[in-house]
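Inspection log for the structure reproduced underneath, given as structure tokens.
The chains shown are only part of the set, and none of them has been moved.
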């Protein structure tokens, strides 16, 4: 089997994590998984959702969007339609849940960090790129809060990364790009912490169901990919002396 | 460990599947997983979504809702708010995807079946009850179409059922009710076909991440639960001579 | 003249009032007028609308919905369309007004009772069934409040019931089902209290106008029907010892 991308089955796309991509956000990361480019901005606020007010605990939330022409065919702008699609809502809920697992919300104090993940260019795997990039933006925001004495201790529990795996032409492959994703029988997204803890496993068969064996193979590929991604996150976070 | 419900870890709640619950729908099933009661109505239409028109292939879609007072505290009515919540959208997409895997869409011809899953009373696991009940309503709708000569052959590939599993007080348990779900560290929903094919695996750690071992245990429990549910679906479908 | 339903002109459909139909609501009634089945849940809240805050007086309000496949042809789900239809709004305003006449709002204290009337199956007369069933749910909610010492005296003034009357094939008939309603020249809904007080009279001629004589005949039929309905409400409310 030959992947359309020419990559080996267990090979990630070239990953690039650029910090401080924009000027205003407390954390601002452009993450590229090959041709997929997502801008992840972390914003710190002292306003938490109503259900947390006065409890001394914080919150992480996320919003996701695609620029209308991030894709091959222009998609209608959600702001103009007046409605976020079901897919958008699903993805931003996943990003928020995943990153809440990275942080001790009590130690965050009564603060909220919002992660805006906006897809500049799409080529498959935008949600996994978003989680991986947003985690770096989140760390930068937490560092900012510590520098500004908004936090007395570091609430980070673990780095968190995400990757997709799928069955393409009968074989498990890692980090599918758009042509591979379109041709795959099964799509699975895996979110894990640096210590190997599993945060989210979402395997979906729109075509034929998958077997337990395939599921186990995908899980194995995914875990290895996550390890690589977390190493790249660490490298990026060490790169500049902040 | 004692489950709040007093059930054994691998024990389902009492399951009840009532067919022909309402009069108008081509398939109408009230499914009860203990105190969780969902009305699943299947509606047949010859209008398919735009992207399928003229292709001779059909579609299965789903909508989900909760009656405002299906829950302990009254929830605002989504029709009055003018918006479905993110959770609603996520669930109805999951139901639709799951049941599309039950059917050969080509054999369905250019027809659409809509599965309306409305929660009459909620006590945890409404989405898995909905999938399990909707599959029976779907079969009734397919039988109706065959009786009405709208189909020349049966498009059903496999019965599909769903169940939740979780880690409660450190131990994997099957089919969580609301008090168990609220206290669980991890929630996993499993959708499988009668032949053992996996359709959807969604494991989520809002609290602590889960280990691979826990994941495997949950998977094991879930598979056994699915087998029981599919046996109950079959029994219900044989019960009356249509 | 023969009614499509075969009933005598002054004959109600079989009426069935089932209390405690669901578990969570303070009052929960499934009411059936023949094939029309409406679930009426009463929810008690200590939050009153803004215009009543701090005035020591309470409020009764209602919301109405039809399950998408409660009808012969599937109707679009209002939550998905993002908008309640004009008909829905009209009906829920009528239910609320009618039941406010049943209660001394001062004696209710600063509490609100919301009546959710959801049509499970429709066969004409859903609004009159909803009012009739919601009144029983309301009484159960008031009893609950008294048991919980939320009220020092009973705010109930009068039971309230509703019925439709119409001119079918030139003759006044009581409690029209869907085929009768579709064929009727005039449709009138009558809401009355147990003491004979009139709460709402809505007579509408979409086809030919009706004469004063017909109007008087319809009023007579309706009054007799209301008497029967109130007797059935009383019976249901006495049936169990709460």
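Which chain is which? They are A, B and C, in the order written, and residues in each are numbered from 1.
FYI, contacts are C-beta pairs under 8 Å (C-beta built on N, C-alpha and C of every residue); 3 or more make two chains touch, one makes a residue touch a chain.
Values in this document were obtained by computation on a predicted structure and should not be read as measured data.
**Student:** Note that 3 identical chains are shown, then give how many the whole complex contains.
**Tutor:** 6
In this section, only the chains that are shown with their structure count from here on.
**Student:** Classify the chain contact graph as line, ring, star, complete or other.
**Tutor:** Chain contacts: open path, no cycle.
**Student:** Hey, what angle do you get rotating chain A onto chain C on C-alpha, to the nearest 5 degrees?
**Tutor:** 120
**Student:** Between chain A and chain B, what is the separation of their C-alpha centroids in Å?
**Tutor:** Going by mean C-alpha positions, chain A sits 28 Å from chain B.
**Student:** With centres defined as the mean C-alpha position, give me the chain A-chain C separation in Å.
**Tutor:** 51
**Student:** What whole-number Å value describes the gap between the mean CA coordinates of chain B and chain C?
**Tutor:** Here the centre of chain C sits 33 Å away from the centre of chain B.
**Student:** Note the residues in chain B that touch 2 or more other chains, in rising order.
**Tutor:** None at all.
**Student:** Of all residues in chain B, which touch chain C in the complex?
**Tutor:** Residues of chain B touching chain C: 22-25, 28, 35, 37, 39, 41, 43, 45, 63, 65, 67-72, 74, 77-80, 82-84, 88, 114, 116, 118, 120-123.
**Student:** With touch defined as at the start, can you tell me which chain A residues reach chain B in the complex?
**Tutor:** Listed in rising order, the residues are 86-87, 89-90, 92-93, 97, 100-101, 158, 188, 192-193, 195-206, 208-212, 215, 219.
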